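What follows is a set of notes on a single structure, which appears directly below.
What you see is the complex with one protein chain gone and the rest in place.
Coming up: chain A.
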Amino acid sequence: MGQKQRVDQQPGFVLHTHPYRETSLIVEVFSRDYGRMALVAKGARRPMSALRGVLMAYQPLLLDWSGGGEVKTLIRAEWLGGQPLLSGKELLCGYYLNELLVKLLPREDAHAELYAHYAALIQRLPGETRFEPVLRAFELTLLSELGYGVPLEHDAETESPIEADAHYGYIIDRGPVRDVSPEDGLPMVTGQTLLDMAAGRFDDPKTLVQSKALLRHLIQHHLGAQPLHSRRMFKELQAL
């Protein structure tokens, strides 16, 4: 087991909370230097708990914790402020981001770049009108930061640079390949989409549609059998 250690003033966000025992919470946080952590917030469900209003998702916090096991003990959570509460569509997007992190990010594995991307994205969600491009960019950062690797710039077979006008099928863990038949069941994208994704450009409508399908395919592969609830809820909401 790990050494008992104390961490102070660690920037982080709450991703999700579960009730624990009668008055406590297990808090899943995404911290800057320690990655995803499980912390127990003792007494946080008591009506007068000072932690109650602070442990809200999508709010930048400073966290102190200690402990040696898998679940550490939250000692203090300080609200940094400056972030309006999310509402409406931006909140649904927030849930989607958090669900991706909870389900794909291993515990106690630092991802400073992903953290920076997440923090910046949460900050710009209020007032955002086009959610799709920012979600695609985050998905791509997430997959590459997790080490899954999303090769986009070269043909996986010939190693020649991607041609904008050509059509490619995408093989997971290998990358784009030309001259595939529809029977292979690979997600198909144009070279232009691959180049746009590599450059982080998601404004073109066609790029947006194709990258969405490709990234969804990759994410689902890494999730395995786990469903993404927030995605299902988007759909249910539209159907009602």
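A few points about this structure:
Here, a residue touches a chain if its C-beta (ideal position, glycine included) is under 8 Å from a C-beta of that chain, and two chains touch if they have at least 3 such contacts; residues count from 1.
Please note the rule applied: contacts and distances are computed from a predicted model.
For the chain of the complex excluded from view, the name given in UniProt is "Recombination protein RecR" [choices: "Acetyl-coenzyme A carboxylase carboxyl transferase subunit beta", "Recombination protein RecR", "Dihydrolipoyl dehydrogenase" or "DNA polymerase III subunit delta"]. Between the chain not shown and the residues A:Val7, A:Ile26, A:Val71 or A:Leu91, the one that touches is A:Leu91. For chain A, the residues touching the chain absent from view are 16, 19, 21-23, 53-54, 56-59, 79, 81, 84-89, 91-92, 94-96, 98-99, 102, 227, 229-230, 232-233, 236-237, 240.
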